[in-house]
Structures are given as C-alpha cells and as structure tokens.
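One chain of protein is taken out of this complex; the other chains stay put.
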Amino acid sequence: MPGLAFMIFGALLAAFAAGVLEDYRAKRILMGVTLFGYAAAWLSLVWGSSPTGQSLTAGGWPRHLGIELVVDAPFLAVTGLFAAILAASWAADQDGLLLKGKRSSLFLAILAGLTVWAANRDIFTTFVAVELTGASAYSLVARPGHLASYRAAFRYLIFGSVGGLIMLLGIGSLYYQSGYLNIVHLGLAGAGGLGLALVAAGLLTKSALVPFHTWLPEAHSHAPATISAILSGALLPMGIFTLARLVQNGISLASGRLDLLLVGIGALTVLTGHAWAGRQTETKRLLAYSSVAHMGYILCGVGCQTPAGLSAALLHLVVHGFSKACAFLSVGQLNLGGPRPTGRPGAGHHQPVAGAAFTYAVANLIGLPLTPGFLTKYLLTRTLVERGWLVPAIVLQVGTVLAFLYYWPLVRYLWSPNKSITSWACPPGGPWLAAGLALASLWLPRLFSVLIASIP
Amino acid sequence: MMRSFPLLLIAALGLLLVFALGDSLLTGTEIGPVAQHYLDNGVAETGVYNLVTAVLLDYRALDTLLESAVIFAAAAAVWSLMQQRRLPDAEGGLSVAVRTLIPRLLPLLLVYSVHLALFGHLTPGGGFQGGVVLSVVSVLLIAAFGTGYEYRLISPNTKSRLELLGGGILVVIALAPLVVGAALLTNGGAGFPLGQPGSLFSGGTIPVLSLAIFVKVAAAFSLILYSLLKKGS
Amino acid sequence: MTLAIILLYGMALAAALGAVLASQRLTAVVLLSVLSITLALLYSVFHAPDVAITEAVIGAGVVTAVYLITIARTGGDTG
Partner (left out) sequence: MDVLSLGPWVGLALFLIGLYGLLTSREMTRIVMNLTVAESGVIFALVARAGSGGQGAPIVGNAAGSMVAPLPHALVLTAIVIGASLTALGLSLAQGTHELERNAGSGEEQ
C-alpha cells in the first residue's frame, strides 16, 4: 500500500518545505498540490481496498514488534473527510490567514498527524499523533493581535496537554498489564480495566465530552472560521474514533458496564451541548456548543458496542464533519459571526449560494427528514432502541427538537425579507465551495454505507 | 472549605489512581513479551548495541519521525506567534568574565553534541540529545555576544533550511524501502547493511536517521529559543 | 545506596512541592531544574542512562532557559 506512505510522508515533507517558503503564492500552490496528491493517493487506496481492510507494519516487523497501520473502511471514511475539509478551508482562506508566518506548515502537519491517527493500531503511536495534531492546532487558534483568542489557545493547550498526560498514564497501565502496545494484542491479552478508563478520559478530553468540554467553546469560537472548520469537523471526533478502535478490539473495563457508562456520558453531552447552544447569542459559539452535542451522539453509537452502532457512529461522524465545516465556512462568508441582534438580517438574499449552503448544513445538523443527518440520527436511535435503551433514545429526539428551536431563528434571520442593505463585497469562489461541500455530503454517506456494510 | 477543595479533589483522585494502577504500573517486575524480544534479538535484528536506540530508530522509527515532526510543529508555531516581534539590538553581551569563559566552553559542547549523535547506537545518547545540546550552544552565543552575533552566524532562514534538510533525509529514508517492495521505514529487511554490531558503521539506516534528527532538532530548538528571545514593540 | 536513593526521592518530592507552592516564579524555575537534575540522577539509578541524559539536557537545560526568557519578557518576578 504505497498510497498510505505517500499520504503520511507527502503531507509531512510538504509541511517541512512550507517552513522555508516566504512567498504567499508559493505556499498556496504547495498546499494545493499536497492536498491534490493526498486526494489522489486516497482514491488509489479506495480502488484497491478490500472488505476486510489491509494491514502493514512500519519497518516490516511482525505487528506486535513494530507499529501497525491499517487501511480499512473507517480509515478511508475519515481521511476522505479530512481531505475535503482541509481543501475547503484552504480554498476559503480569502484573507491569507493560513499563509502568515509558518501557519501553512502547521496546516499540513495537522493533515499528516490526523492520517497517522486514523491509520495506526498502536496505542502509543496514537498518543504521538494526538500530540502532533495538538501542537499544530493550538497556535492556529490564536489570531494575531486578538487577546481573547490567545487566552482560548492557551486554555486549549492546557486541557489538551493534561488530557495527553492522563492518556499516557493509562497507556503505561495497559502496557505493564500485558507487555504489548498493539491494540489487537492488548485485546487478546485481556488488558483493560481502569487503564482503559484513563486512556478514555484522555481521549474524551480531546473530543470535548462532558465534563471535559469546557475548553471547546472558547477555542472554536475565537479561532478564524477556516480553522474552526478543521477543528470541529476533522480533529474533534478523532478521540472517539480511537476509543471505538479500542472497544472494537475487546479492551474493556474489568468490572462495571462500559457500554452503559459511554452511552450515559454521550446522552449527558447531547443534553448539555444543546442546552448551552440554545443560550448563545453568537453564531460561532452556538456552532461550537452544537459540536459538543454531536460528539455525544457519536459516543452513544460507540457505546452500543455493536457493529450497527459503530457504523452508525462512523456515519454520523462523517455527516457531522461535513455539515459543521460547511456551517463554519459559510458563517465566515455571511458575516454571521457577530452577535445576532447586530448582525445583518437578510444576508441570504445577497449571498444566495453561501446562504443555501448554511441552511442545508443546519438542516443536516438538526436532522431534518430527507437529509443524511436524518439518516444517521435514525440509525443511532434504532440501535439504541434495539439494545433496549429507551432513555438515551428519547434524549436524542429531545436534542433534535432543541436544535430545531435554536437554529430556526438563525435561518429565519438569514432569509428575512429586509433587503435594506444593498451590497457588500462578496469574495468570489467561497460560497460555491461551501455549496460543493454540502452537495458532497449528500452522496458520501451512501458511498460509505456500501463500504461499511462489507465489514464482517 | 473552598480553599481545601482542590486538596480534597487531588486526594480523591490519588486514591482512585492507586486503585487503578496498583496492579500494573505501581507494582511488578516482569518485562513483557515485546521488550523481551528486543532484549533477546535486538542486536541480531538491528545491528546496534544500544537497544533503546534500536527501538527508537528501527522497531518504532515511525514514532520517532512523528516526534521530530512535533518539535518542528512547535517551532513553526512559536515562530508564527512571535512573528511581529523584533530582536532587541542593544541587548546582549554579558560581563567580560562570561565572554571569555563561554568561548572556551563552546568547543567542548560542540564535540559532546556530535559525540552524542554519532555514537547513539553504541552508547547512551542519540540524535535528539545531541541536537538539544547543540541548540544550547546558540543560547550561550546569544548570552555572550548578543543576538546580533548569533543572527549573523546562522540566520533563522538557514536554520529553517537545515530543518528541511534533516526532514527531507528522514522522509527519503522512510520511503526508500518502497522501491524494493518492502514496508516503509524497513531497515535490515530492505537490504540496508547492518554491519558488524559494535562498530561505528553498523545498524544500517540507524546512524543516518540519528544524524538527520540531530540537525533537525538542533535547528528547531534554536529557532524556538531565538523566537522567544525577541521583544515586543 | 538505599539511603542515597531515599534521599533522592525526598529531594524530588520536596523540589516539586516547592516549585508548586513557591510565591516567586524565579524560585519555582530554580526548583524545577533541581527536580530535573534529581530525576536525571534517579534515572541512572534505574538503569536508564539514555533517559537520564535527555532529562538533564532538556529539563535542566533548554526548558529552564525557556522559562527564564519568558519570565524576563513578562515583567520579571511579579507573578
């Protein structure tokens, strides 16, 4: 599978090279070429993929001695998501925020880190990949000259580092229980217990699950819109992704019900996220809290510990990633960022494409019928009901109603008939991109459901 | 009550951790199957005497590459955050005693850093440690002669290029085994000569990786120190 | 040997407590580098010379330098 090696090391080499470039246009081209090559390598992996997934170990060792990398349906699903989101925020970066200083290196390093994070089946390499994406993401939150964003970035860094430390402690426990670091071997050796609880606590901090979510609203609302799209859509759910890998390989608590614990935290997060989102007056903060809620949905699916639950969670991860990135990017376009009462009513009439993209993304996030978001929420609810857990299933529906209640005024405001503002500059290209993302999200669930259905 | 709340929380967490880690991290002496394999077959499979280096640069070389990427990312992040700042021109240059002491210390540190990087596969040390020692040299230069001197000696642009050089070598070595159809980062298995264990030229790609990391880490850490030394307007 | 190790344990814990509780940032930085050197000695006792070198070079060297620079750049010792 040379495609995987090119995805990882192509992004890494481009990140190193971007550190030397000074010229903005050269950086822009380098980033574009890298994303294009990444997408090409991804396609080659999709064509060559087998239903059971393929595995390789770096260094050619037996997998317990080296670091195992796998290309399977979940890997392809999330890396496709990364490529699309990063390409969209690259193209939507009108004011060159991603090009200042060495930020383009950080952007590409995030891509490399996320790819390794998705591919590896080694608990310590996961830690290193987590820290690589973290180290690249923290400072991207800080906008030059913007005090609140610096504070948010620092808070993000501290929470991320403490989460990483707790994860490291858990990794130590798992390793000394069994002597292995490979997830499959850890599962076979029966490692788990409270070591897993520590690793899970670290991962759930990275994914902002209640009660470890307090860093997220600050970081995601103060960051530039292009960065918020990457953080919310691509980076945030990866903690749960790794947790799903652990759970899938039979690593479990020694006593107590892991499934109930995860679904409980998930349901609590859904309620908390929606409740706080409804109280926000600033659109980006609202979207940030909505991300918290959606991490809860995904965790509910993982907590079911059934193939149906896991694939529903993965589908929801992909749909949420596309919709949330689309929403953040179109908010940047529509200038909906300010406090709602002083924003611009009727902005949708002036920028119909961006307005439509935002409206569609919101419909997806609420889970209105006929959208992919509806499909994934339906699958999650069905899995919960099949397991006999009615309370979390009802919580999910309550969440949908709450989401509708707080998104509705926003959409109505966007399309309000007040056309008094005659014009303001609309950067070319951006709205179409957001619309393209929206369209892509329509079809991807179908594609991936075919892939996922083939998992034994 | 409010003042003792953090203490209570920590005590509770401590109890929980003792309970959680009591039978794994906190007690026991067994080595485990993977580490035992490294001890038994490490020298034969990788050709180096220092088994920690064998794990770092051969068995788990991907971790190490990513780790050097973390340092790179941190350096790029610090650089971007401190971009608007300028070097203080007037600052720098300590007392005469320090100025005469440091030039005598420098050759020693230089030799030590290169030694660490070159002999990391035979004795304790390696590219990371050597690179960090080398970056301390640039701090000493700044302390003794001021930022301007260090800037003229090796400018930040040169350091960035050195980072790219080190990173480029790492990526080339990582991808080279694909040419012969081996997995990425394969060392002995892809035909790199492992040499006679215990000699300077042993371990296939390991010494080369170590040197590339040496250059990269030294450049990255001195970029970090340089950026942090700059002053706001 | 046993006594020396216990002494090092005590020194590490005392330095850490001091660094956390110190009222001045400069004191805390000095205690942090004491902690690093103590830990480096302990690592060599625990048969980990590689880790010992790294901890000495990074913990007592670069990280201390970074702290000192930051304290100088953020208004000296007022925090």
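When the chains are written out, they are named A, B and C in that same order, and each has its own residue count from 1.
Keep this in mind: contacts are C-beta pairs under 8 Å (C-beta built on N, C-alpha and C of every residue); 3 or more make two chains touch, one makes a residue touch a chain.
Quantities reported herein were computed from a predicted structural model and do not represent experimental measurements.
Where the complex has a chain not shown, which of B:A77, B:L118 or B:L141 is the residue touching it?
B:A77
In the whole complex, what residues of chain B lie against the chain that is missing from view?
6-7, 9-10, 13-14, 17-18, 21, 25-32, 34-36, 38-39, 42-43, 49-52, 54-56, 60, 63-64, 67, 70-71, 73-75, 77-78, 81-82, 122-124, 128, 197-198, 217, 224, 227-228, 232
For chain A, which residues touch the unseen chain?
124, 127-128, 131, 134-135, 138-139, 142, 145-147, 150-151, 153-154, 157-158, 161-162, 165, 168-169, 171-172, 175-176, 181
Across the whole complex, list the residues on chain C that are touched by the chain not included here.
Residues touching the hidden chain, for chain C, are 2, 5-6, 9, 12-13, 16-17, 19-21, 25, 28-29, 32, 35-36, 39, 42-43, 45-51, 54-55, 58-59, 62-63, 66-67, 70-71, 73-75, 79.
Please note the rule applied: only the chains that are shown with their structure count from here on.
Report the inter-chain centroid distance for chain A and chain B in whole angstrom, where each centroid is the mean of the CA atoms.
From the centre of chain A to the centre of chain B is 30 Å.
From the C-alpha centre of chain A to that of chain C, how far is it in Å?
The separation of the two C-alpha centroids amounts to 38 Å.
Could you please state the distance in Å, as a whole number, between where the Cα atoms of chain B are centred and where those of chain C are centred?
It comes to 19 Å between the two C-alpha centres.
Among the residues of chain B, which are close enough to touch at least two other chains?
In chain B, no residue touches at least two other chains, as defined above.
Give the residues of chain A that touch two or more other chains, as numbers and ranges in rising order.
Chain A, residues with two or more chain partners: not present.
With touch defined as at the start, can you tell me which chain A residues reach chain B in the complex?
Touch list, chain A to chain B: 2, 5-6, 9, 12-13, 15-17, 19-20, 56-61, 64-67, 100-103, 105-106, 109, 112-113, 116, 120, 124-125, 128-129, 131-132, 135-136, 138-140, 142, 144, 169, 172-181, 193-195, 197-198.
Show me the residue ranges of chain C that touch chain B in the complex, using the header's touch definition.
So the residues of chain C touching chain B come out as 49-50, 52-54, 57-58, 61-62, 65-66, 69-70, 73.
Under the stated contact criterion, what part of chain B meets chain C in this complex?
These residues of chain B touch chain C: 50, 52-53, 116, 124-126, 128-129, 132-133, 135-136, 139, 221, 224-225, 228-229, 231-232.
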